[in-house]
Structure formats: structure tokens, C-alpha cells
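The complex is shown incomplete by one protein chain, all other protein chains being positioned as in the whole.
Naming follows writing order (A, B and C), and every chain is counted from residue 1.
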Amino acid sequence: MSANEPTGLWLVGARGSVATTAVTGLLALRAGLTAPTGCVTEREPFTRLGLPSWENLVVGGHDVVCTPLDKRAEQLAESGLIPPRVLAATTTGLQAADTEIRDGYHPATHTGSQAEAAEHLTSDITSFRERHGLARVVVVNVSSTEPPVPHVPEHDSLSALETALADPTRTVLPPSSLNAYAALRAGCPFVDFTPSPGMRLPALHELAVAEGLPYAGSDGKTGETLLRTVLAPMFTARALRVRSWAGTNLLGGGDGANLADPTQAKGKLDSKARGLAALLGEGVTAPLHIDNVPDLGEQKTAWDHVSFEGFLGARMSLQLTWNGLDSALAAPLVLDLARLTAAAHAAGESGPLGALAFFFKDPIGSDEHRFAEQTTMLTEWAESLGERRA
Amino acid sequence: MSANEPTGLWLVGARGSVATTAVTGLLALRAGLTAPTGCVTEREPFTRLGLPSWENLVVGGHDVVCTPLDKRAEQLAESGLIPPRVLAATTTGLQAADTEIRDGYHPATHTGSQAEAAEHLTSDITSFRERHGLARVVVVNVSSTEPPVPHVPEHDSLSALETALADPTRTVLPPSSLNAYAALRAGCPFVDFTPSPGMRLPALHELAVAEGLPYAGSDGKTGETLLRTVLAPMFTARALRVRSWAGTNLLGGGDGANLADPTQAKGKLDSKARGLAALLGEGVTAPLHIDNVPDLGEQKTAWDHVSFEGFLGARMSLQLTWNGLDSALAAPLVLDLARLTAAAHAAGESGPLGALAFFFKDPIGSDEHRFAEQTTMLTEWAESLGERRA
Amino acid sequence: MSANEPTGLWLVGARGSVATTAVTGLLALRAGLTAPTGCVTEREPFTRLGLPSWENLVVGGHDVVCTPLDKRAEQLAESGLIPPRVLAATTTGLQAADTEIRDGYHPATHTGSQAEAAEHLTSDITSFRERHGLARVVVVNVSSTEPPVPHVPEHDSLSALETALADPTRTVLPPSSLNAYAALRAGCPFVDFTPSPGMRLPALHELAVAEGLPYAGSDGKTGETLLRTVLAPMFTARALRVRSWAGTNLLGGGDGANLADPTQAKGKLDSKARGLAALLGEGVTAPLHIDNVPDLGEQKTAWDHVSFEGFLGARMSLQLTWNGLDSALAAPLVLDLARLTAAAHAAGESGPLGALAFFFKDPIGSDEHRFAEQTTMLTEWAESLGERRA
Partner (left out) sequence: MSANEPTGLWLVGARGSVATTAVTGLLALRAGLTAPTGCVTEREPFTRLGLPSWENLVVGGHDVVCTPLDKRAEQLAESGLIPPRVLAATTTGLQAADTEIRDGYHPATHTGSQAEAAEHLTSDITSFRERHGLARVVVVNVSSTEPPVPHVPEHDSLSALETALADPTRTVLPPSSLNAYAALRAGCPFVDFTPSPGMRLPALHELAVAEGLPYAGSDGKTGETLLRTVLAPMFTARALRVRSWAGTNLLGGGDGANLADPTQAKGKLDSKARGLAALLGEGVTAPLHIDNVPDLGEQKTAWDHVSFEGFLGARMSLQLTWNGLDSALAAPLVLDLARLTAAAHAAGESGPLGALAFFFKDPIGSDEHRFAEQTTMLTEWAESLGERRA
């Protein structure tokens, strides 16, 4: 792989807030209109890996809504996420990018078997790859969070799964998993930036390994959880005993509206809770809330209150208020993940990429939640990739 | 060295808040009255190093005030730092420990040359070592913060320094440095838990190396700075651009009263500012205040406001409020430092112990401010010590 | 009424945290051990009203647990609510006060009709009044919060209610309302410091008016809501538009454990929400949480995030973190309410005392939630009471 090899980034949820910010940013980076702030792959040692350049990253995707990318970007500009100057300079590019977006799969509108739906998704991706002469396409899921899926035996074996997919009376896979299946069938690595079920089914793992495809996830780590994975190890290293870690997240935007529904929020809350327990053990009281506060728009405000005990039982506390623009935090990571996963694919890696835990709330293929250790793992892995390719 | 080797801990500022908490805690640990929360050396891998046990740590020290340890502990109990139960159980032990405290050096009360003062201090320490049959004594400075000292040529060479010390008309060294000199002359390693000049003079480094003595410092990292060294690397690793990092510290207690004086506070503010610049570079606006708020007593409240920039120039912020009992955070580290420095001495290390940067705002012998890296350095160093001894 | 007239304070929930703090504080005030900080009736113009003095306030009550007052006070001292010095000086007084506590009514342990239970409660109160030769007894409910009660027709008419009470197969009243009924039947004014149904049934209002008895409530305003009723009017007066007001309450203690149950918390959350809507209208997004965080003990930490709009649509915010010891805030108000309600009774007032809205989250007899207006109402009412009596 080299910086000159054209690479595809296929976004599931391509007209959402994260996707639109990522595409707008990519266009702005290409035009030299903005610095790559927030892009990890623009730092050492990643710059030495010959990752696809901004020019060589081509974007397409699926979505189930029709608002074109330039209109979505306009809305994001109004809410302060995209500078007016950048919007003006990228409108044409966004319109062009929008022509590469195809109708996504949604159970409410689909008729026929899920196998047919998957074939449709797959062929959208392969024709995108061929049309643009791409060396490879990385599929990244940035669509709306789905609720957890109940377990059925078909999730455990590829052949059983494919039988069920062929049955037009069944809807055995949630959309995120059907998209993952379609991506793998198109020969593409899959990255799940959401907490949805996605790749987390044994049958899909089986398929990835069989096809020699890498995958990564899940749930991009961009705010409160990022802070937690940075701060919790401090308490441990200093032998301080955390007693409670309470959190409240206020957010508007599409994600806020979606997560206002407790069923949808469950996956998100679960992935956050797993992380804290992995870092601090089970004895910590950890109430956690996600509230939809529409007037905050694209802004997310999170408050964390940590109560801890020190020498002679001293009671102390730490409070954090995080004020982030969620999509501005997520978008550069989506570009990073596309580049790094492309490199992993080029290097022949297959199965879960645990070294990408750095990017995720609930890392697949790794139990490491401590941010400093994740940083080291990522760096060492990237360097080894570079060496293997050299 | 083994856990059974009796080791001295000589505290400069032995009747202060940090010292009193450390001694009370040591007595409570010996009596099994409290868990070693906040003691880093009670965690893996340090527990495998054969560090001096609580029973084998004998305490003495210098101070310039007369309030005995048990009275000081009573005051600390009233302000919530020491549980009543622990106070009751340790009063006798504190009275005994107080008999090992000698009059410290203070320029305002001393007559004669500083050389004479140093000899006096030295002999207090050596007679303590002999009286208790100690394998070694670690001297730890926890006395009031001093202002920075202006540079004079005598600070650069041991022989020039000793000539000046002998001159009864001069006061060439600030108390912290005179205490360091006296400790080294007594053959003892010296740890500076304060931001005072202490060991930071070339002539004293010369002496330490000549005598084959290790030393460490400076300025215990227990609150706001601890958080900064944990959080700043996160912004760097994520390629986010920190624009400003403002801080306000409210504190009462002896330290609050002392730091209310801008001259005294200068050393503290300087050591904090150096740390932030080392972590994030020079372009960050970083106003910093220390306010004396007597009603807060032993509690320290610090507020930090971090403003940072992300993708497409997005403006975001993080706020922190730290609510700590300063002496409860400092005291176990004083015990840790005594143990680890004793081990370094036993292993024959000399000069600055950069591997102890983990404990300090302004580490001597290391430019590493990132907490995770400091943790790794400390752990690896401790393991190598163990191996060398084994 | 005069300061020399002995007055009873009968506490429902007499061994709870609020009650124990109130009784301990009363004993400490009598002994001159503490200043009356937090006691509104010790300020002008209330000091001129001839309210019952601390010496003339006699305490008794009902509870359903057996831990005696001095043991409960010991626990509160451990959690930092009662100073050790005060505990030591009041232990004997607390033991004496505990002899005036009788077994309360609980549906789980009671057999027989609720009418019988009420008679029992009434006779406990009347015999207390006679035993101590009291001019009057004010009954204050500080027992555990109950869930809202479903409406039944018997709640609307006294005669229908009394028929149902006599039926041993029914449990028509929740405990708080049965206690209110019993208090009124004993000829005593009733104050509800909790959000429980209490006096909020038309049949009980009918009884109070028939008996010429005043009553007040409900839900003591001591923390987050106090701040809201102070701050919301500022936004209105300045023509700023509040868009959202999110809140999270972390609390331990008995109240924390009880409110962890969403059913029990409902009353509390409802009374808070009603207040905000009364202050700012209906269009404000206002998610609100109560979390049980046992390690916080008696401490309550509340975080509020207010998002508001100014000139030209400017988006701004205010954050609050309140760190209170709930019972220390509540206890002096319980004493204030006892004194003021006694004065109202002496002055011949009957029905709801809307002028006491100052003290309550969900004032009965008043729609005024603005704190400044409540302060004026209280002061003017108190002055008029004084004049009527003079």
C-alpha cells in the first residue's frame, strides 16, 4: 500500500452528522482550508506509514434519508459545527459526494429476504470500488444507534445465519449486522463506530476470518468515556479508592433524539458501564444518564462526579464538565480508522483489530481500556505494520 | 536491604500538616487501624521489593515550632483529616514520636555561621541513626515553601560554598538547602517534597555524587498538577490543540497562609507553569492563581478550565473541580518516597532519581511530565532495583 | 402566645436524619453550644414575635424503627453532620428525648382498621400534650417519602373518608395522611416537610377548616430547588429565555436509599418539576435525576445545567454544583416551622398557610415560587401576626 493507492471510505449513515462532518472535513483538508486537528494519523509515527492521502480517499455510502450532504452541512454550519467559510468552499464537493450515496437498508421499507437486501448493499459497494478503480474500500458504520439484539442460535454459525437470511419471512439481523455482512461479502473490512450489534455476532466473525478480512469496533470514544479511560488509571496508580463515578450526558442533535429512547440508549449505556467496570472493578456506584436536550444542538455537555477515598479514609472528589461538539470529535477518528484499517487490510491482517482499542468505548479484540496503554498498543502496532510492509 | 532492616525517616517540618498526617498514618498502619489507601508502595510490583515494613520505619525530624505532634493531630482531626478513632488510638505513639523532634534551623533565630548550624543538624540526624541502630536514614523536606533563591557563584561549587558557609556574616543558603547539605553530610539521601530551592544547587549535587548519595524531588504532585499530567497527554494523543489552561487553587491551612504571600508562592507557581509548558509547549495561555481561603481548612479546591480546538476549528472545553485533602494526598507519598529512596540507597544509586518523577510536579533528573510514562518508568526502575538486589 | 408558653413539636419520623439533627441542634441551642445558623426565626423581624424559645420547645414523636436517638446521632456524627463536641454534650438529652418517641403507624405491621390506628396516634399526641402541660403541639412530618397515592372518591369528603377508615379491610390513606388525620383529630396543626400525600386530600382540608386548624407544606426546600427559585426569576427579570434546565442529584443516607426506588422518587421529582414550570412556563426541557450514591453519606451533591438565550439569539449557559448536608439544611427549618405554625395557631389562623411558601418546594396555599417574593410574603405575614397579637 502507498499514499498513492486510491482507497474507498464507505459510510453507513452517510448523511448523518458524523458522516457529513467527516466528508466536509476531508474536502477542506484536501483544499488546504483547515489543519488536520483531531486527526491522529497526521501525528508521528503514523505519518511515516504511507497511509492513503486525503486526495486518495474516495467517499460513498448508504443512508435511509434523502437530505443531501450539502443541505445537511448547511444545518451543521448553523449549529456552529462547520465554519461558514468552509461550507462555502465545499458545497460543490459535497454535492458531488452525495451522488455516491445509495439507499440503505431499513426493515420498515424493505420487502423480500434479508439475503436479497444484503446482495443489494454488496453490489452498491463493489460497483463503487470498480467505478473508482479503488485498491480497497473500508466500510464504516456511523448510522443511528440500534438497541441490543436478542440472541438467536443463527447468530452463532455462518451457515445457519445464511439459511435464515434467505428466508423472506425472517429479519434475523439488525441493520448494522446486515451492513457488516454485506461489507464482508464485498470483500471489505468493516469498522463499527456505533454501539450497535454490528460485527458482534460469532457468525460474522467466522465470515471475516474465512475471507481474511480485518474488522474493528465498537462505539467511538470521543467524550466522557475518553476522560474516564484517562483518569481512572490515575486513581489506580496512586492507590486511591474510587467509591462512585456518576455521570450525566446532555445532548441534542440526531443522536440525542435517538438516545432519548431508553431502548436505543441501552447499548450505549451498557458499553459505557462495561468500560468503567473493566477499569475500576465492580464495587463502584456508577449511575449514568443520557438526556435529550434539543436546544444544545450538536453540542454535548457531560458532567462526571467522582468520589474517592485516600489515606486515613479521607473523602475527596473530582468533578468534570466536558463541553464537546460530538461530531467534530468523531469525524477525524472516522478518517483515521479508514486509513488505519486500510493499512491493516493491505498488510494482510484479518479478524478483530484489538490494537485500535484507542478509538473505542467498547473495544473488540482487546480488554485494554486504559488510554495510555491503548496509545502504546496503537503506536507499536502501527510501527510493526510499517515494518512488515517495508 | 530487607523488610527487616530498620530505616529512619527524618522529616524537616516534622510538626507540619503533611508530616503529622504521615506519622499518624504510619502509626495507624502499624496498628492495623487503616488500609494503606494512597500508598503506592503497597501495590504490585513494589510489594515484592522487600521495602522497609511499617514496623521498621522509625520517625524523627526538625521543626521550628513547638506544638507537639499529638496537639497538631488533634487540630487535624477537628478539620476532618484524621478520624477521631485513629486520633484516640495513636495519641501515645504521637507523643513518643515527638520526643524525636529537634529544633530546626531558622535564620531569624540562629547566631553563628551556617556551617555551625549545619553541623548541629547533621549531628541530630546521626545521633538519631545511632540511637535506633538504623541501617540508613532518608531525610524528607516537608517544611514551609520558601521563595526562589537568587543565584550566587558559591552555589555552583562545593568548595566555594563551604567557604561561604563558614563565614558567620553570610547566609548563603536558604533553610531547605542547608537542611539538604546537613543531610548529605550525615550520609543520608535527601528528598524534597516542596518546591523550595533544596537540592537544586550544583554545589549540592556535587556533594551528593561525591558521597554516593541518591536524592529526589521536587514538589509533591498531589492535586491539580497530577490531573494536568494525566490529561494533557490525552489532548496530544488525540491531536487536539489546547489553547488555554486556566487554574485557580483555593486552600486554607498552613500552606494556604504561607502561599498567600506572592513571594513564597512564586516557587510553586513556577514549578506548575514549567510542567504545563513541558507537556503542551509554549503557546498555551495559562493564568494560574493560589488563593488563601482560611475557612477551607485542610481542604484544597482547584478549578481548571481547558479550552481546546478540534476538527474544523471546533471550540470545546473541559472544566475540572478537584476537592482534595492535601495532606491526606501527600502523606502516603512521603512514606512511599522514604521507602523507595531507602531502597535506591541500599542498591547503591547516587545522584538524582529521575525514576521518581511520578511523585513530583517538577521532577529532578527527568524531563518526563506525562503521568502514564512516569508510571511505567517508576515500575520498571523498581523492578530493576529488585533484580539488582536479588 | 409568648416565649414562655410551652409548645410541643411532634415529629413523625422522629428517629430519622432530619429529626435527629433537629433535636440535637435544639439541645445544643438550649445549652448555648452552637449559634442558630440556618434558623430563619432567629432573624429580624421574627425575633420580635414572641415565638416559643428553645427552652419552651418540647419534643416527641412517632417512628417505626427502634434505633434510639443517641445512637442515630452517633451515626450522624460519624458522617460529619454533628460535631463530636456537640454529640458528647447532648447524649443525655437525646436519651431523654427518645423516651418521648412512640411506635408509629405502618400498614405492614398494623392489624385492624385505620380508624383504630389513627386513634392510637392521636392519643399518643394528646397524652404528650397533657403530660408536659403544653399550650399546643405542632406535628411535623419528616418521615420517609411516600409514592403518590391514586385518587379515590373517599379522599374528597370527610364523612366518606371516615366510613372507609372504619372498614378494617381497607387501607384508604397512606401513612402520611393518616398521621395528618390523627394530628388534626388531636387538635394540632400539621406541617408536611415531605412530598408525601399528607394533607393534600380535600377531606383533610375539610377537617382542618372545621377544627380551625392551620396546616402547611409541602416538601422542604433546601437545595437545588432553593437555588432554582432564586435564579429562575433573574432570567425572567432580565428577559433572558431559558431553553433547558437539567439536574442531577447524588445523595446517600436514608433519603438516598429510599428515593433510589423510582416509585418513591416520583413524588419528589413531580414536586420539583411543578416548581420549575411555575417559574419559567412549560417550554423548558428539564430532565431531572435522583441517584442513590451511598458513599456520599449525608452529603447531597446536585448539578444543574441551565442553557439560555440572549440578545440576537446568543447561546449561553450557567452551571451550578451544590454541595450540601441535607439534614443540616432541613433541621433548622423544622424548628422554624414549628415556631411559626405555633404562632399562626395561637393567632387563630386556620387552613393552609400560604405565607410559609418560603420553606417549601411545592407550597400548599400559594402559587408563588419566586424566592424573593416568598421572603417578602413571609416577612409581611409574620409582622401582621405580631400586630394582631399585640
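We take it that a contact is a pair of C-beta atoms (placed from the backbone, for glycine too) under 8 Å apart; a residue touches a chain by one contact, two chains touch by 3 or more.
Here the structure is a predicted model, which is why all the values come from computation and not from measurement.
Interface note: of C:G50, C:P68 or C:P83, the residue touching the hidden chain in the full complex is C:P83. Screening C:I125, C:L173, C:L226 or C:A382 for touch with the missing chain picks out C:L226.
Contact with the chain not shown here comes from a single listed residue; of B:T91, B:T171 or B:Q319, that residue is B:Q319.
By the touch rule set out above, subunit A reaches the unshown chain at residues 80, 84, 321.
Residue positions on subunit C in contact with the hidden chain: 21, 24-25, 28, 34, 36-40, 42-43, 81-83, 86, 226-227, 230-231, 233-234, 237-241, 309-325, 328-329, 331-332, 358, 371-373, 375, in rising order. Mapped onto subunit B, contacts with the missing chain fall at residues 243-244, 246, 248, 250, 285, 287, 289, 291-296, 301, 303, 305, 307, 309, 315, 317, 319, 321.
Operating definition for what follows: only the chains that are shown with their structure count from here on.
If you average the CA atoms of subunit B and of subunit C, the two centres end up 50 Å from each other. The mean-CA centres of subunit A and subunit B are about 44 angstrom from one another, to the nearest whole unit.
Residues of subunit B in contact with at least two other chains: 321.
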